[in-house]
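Note that one protein chain is taken out, while the other chains of the complex remain in position.
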Amino acid sequence: MTTVRLWTDQDAAGDPVVSRIFADIRATRKSDFINNIWRGLANNPALLERTWANLKAVMVAESALDPLTKELIYIAVSTANGCGYCVHSHTAAARAKGMTDAQHGDVLAIIAMAAHTNSLATSMQIPVDPEFLQPGR
Amino acid sequence: MTTVRLWTDQDAAGDPVVSRIFADIRATRKSDFINNIWRGLANNPALLERTWANLKAVMVAESALDPLTKELIYIAVSTANGCGYCVHSHTAAARAKGMTDAQHGDVLAIIAMAAHTNSLATSMQIPVDPEFLQPGR
Amino acid sequence: MTTVRLWTDQDAAGDPVVSRIFADIRATRKSDFINNIWRGLANNPALLERTWANLKAVMVAESALDPLTKELIYIAVSTANGCGYCVHSHTAAARAKGMTDAQHGDVLAIIAMAAHTNSLATSMQIPVDPEFLQPGR
Amino acid sequence: MTTVRLWTDQDAAGDPVVSRIFADIRATRKSDFINNIWRGLANNPALLERTWANLKAVMVAESALDPLTKELIYIAVSTANGCGYCVHSHTAAARAKGMTDAQHGDVLAIIAMAAHTNSLATSMQIPVDPEFLQPGR
Amino acid sequence: MTTVRLWTDQDAAGDPVVSRIFADIRATRKSDFINNIWRGLANNPALLERTWANLKAVMVAESALDPLTKELIYIAVSTANGCGYCVHSHTAAARAKGMTDAQHGDVLAIIAMAAHTNSLATSMQIPVDPEFLQPGR
Partner (left out) sequence: MTTVRLWTDQDAAGDPVVSRIFADIRATRKSDFINNIWRGLANNPALLERTWANLKAVMVAESALDPLTKELIYIAVSTANGCGYCVHSHTAAARAKGMTDAQHGDVLAIIAMAAHTNSLATSMQIPVDPEFLQPGR
């Protein structure tokens, strides 16, 4: 049902870049599970390598935001972009990082609230208040 | 440049619902400033009232997420929905609630990362891994 | 296949807010059928309550637009937002309120026409004609 | 500020297709005003011709929906697609066809309501209820 | 699972417009296969006729772009618009017109790259550089 082939571990073994990235995904996540998007990206090893490197830099490396907050933001963007696969995978990731049902409920409420006011601002073509424009920006 | 009239405080004084909501916005935010979206919504007092009530319930009331995290999620959704007004207003709100430049940078990086993988999952039509489907849901 | 649990009637019976809202949905719609989105929202009773209250105010209460016109607008927004569930549920609702096949065909034609000119205006970055900006707005 | 040239009436006079379409727009609308999107489309006369022919067939010709309802649907789609130009031009068109402030307010409320539930259905990945699937479709 | 009936060839035989368009689709594509979107559009014969005429003019007729490049652009737009059906049908069409796996991989990489920078430009609300505004446009 995909538009590309999903690579099995056996397929991956035949390509040095793919096998290296799959191994790094497993080592980084401390899990043998490799989800489908990486198996699809394997068709373009360079794209697989760049995407995984970026994901590690953004989502795994130490940063100014904690890991769970990052996943909540990921769920929010994925919902707004209408990506069902991504909503599923990052909701699972958020749960694995400790998201409670109450937090999940709050995220859904904020996503819906933002969609509500986003469309109101667009339909009324509201101009940005000068107060929101900061000096020197 | 809007498609509706932006109500001044003088206009608001002439409508009991609008003047009550404007007063509550000021009291809740402890600021005299009322930004443009509320002045646009004043054209439909019932819509103004419901939208403000929901925003208070979602963004102001105590919840399972802290106020800054909520604003970061709001920025993320507003970006994905392409609402310039909302990106501006909620970036300002997040700064007012303590968002650092480093946190802002991280939010932008996650939004971009999610947009990247969202479009990859959609273009490859990746099926949801059974591991993401939990029993009883 | 959802990211949250869909509440059965038995589950709902155990929560006073959810059971009250489910009863009101049934009374308002004069039907025993409660569709899945409400069963999903039950995980966050406050969000369920607010969403249903808003939907009643917007879609059920007397207003300046007739019930069928409202559903046609809802179908249009749901299509543009790419929400398959919402396209299905509001197409069914529109049929229940009397939408003919000819009216449905016209709605689809307008949605497609608007998507067509929307993308043309965006790709050419067309400035708003001064004639569309009204005095005092 | 556009990515293409906006054709003046003098420019249009030099191209037989563009001058014919501009004349038909004026005759159809009983107005000398030609808004910017048509002046941008003039750069590709065949695209101008097809787009105008489709718009006439969908929005001007007799159909199962009245002219005002069509414009309300057009506003809704344009908002959901984030096209500022289109929101402006079709809000002006709707007013010209008799849209009252109350009706406009209702349209905005429905658009926002739909955006709200659309994002909830997507974030929860709600499956379509079997009751919405009709036999023979 | 559709919101409209998908017309069989037997259904089409009963409507002169639909049967004529179906015959033209087959003759143009030199194939007996008529994919589902045309069978859905048959419910509104005028919309079917216009949509097919436009598709022929844009995608089949000689133009300044070669047939494969057109399909790659179609895949890109369909992905950004989140239309799974269209991603599938135009990926198949691109393969039929000679798209290699390497070209497909490149298209996916560009789509993802564009989604990435699109969201960054929106989240930072970057103003258009004067250098991008050309004289006389």
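We just call them A, B, C, D and E in the order they show up, numbering each chain from 1.
Definition applied: a residue touches a chain if its C-beta (ideal position, glycine included) is under 8 Å from a C-beta of that chain, and two chains touch if they have at least 3 such contacts.
Because the structure is predicted, anything quoted here is derived from the model rather than measured.
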Pick from D:35, D:81 or D:117: which residue touches the chain that isn't shown?
D:81
Residue touching the undisplayed chain, where the options are E:17, E:46 or E:121
E:121
Positions on chain A contacted by the hidden chain, ascending:
1-6, 46, 50, 54, 57, 128, 133, 136-137
Which residues does chain E use to touch the chain missing from this display?
1-4, 6, 33, 35-37, 40-41, 47, 51, 54-55, 58-59, 63-65, 69-70, 72-74, 76-86, 88-92, 100, 102-103, 105-107, 109-111, 113-129, 131-134
Contact footprint on chain B, counting only the chain that is left out
82, 87-88, 91, 101-102, 104-106, 108-109, 112, 119
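By our rule, only the chains that are shown with their structure count from here on.
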Give the chain pair, either B-E or B-D, that is connected by more C-beta contacts.
B-E
Residues of chain A that touch two or more other chains sit at 3-4, 47, 51, 77, 79-84, 87-88, 91, 102, 105-109, 111-120, 122-125
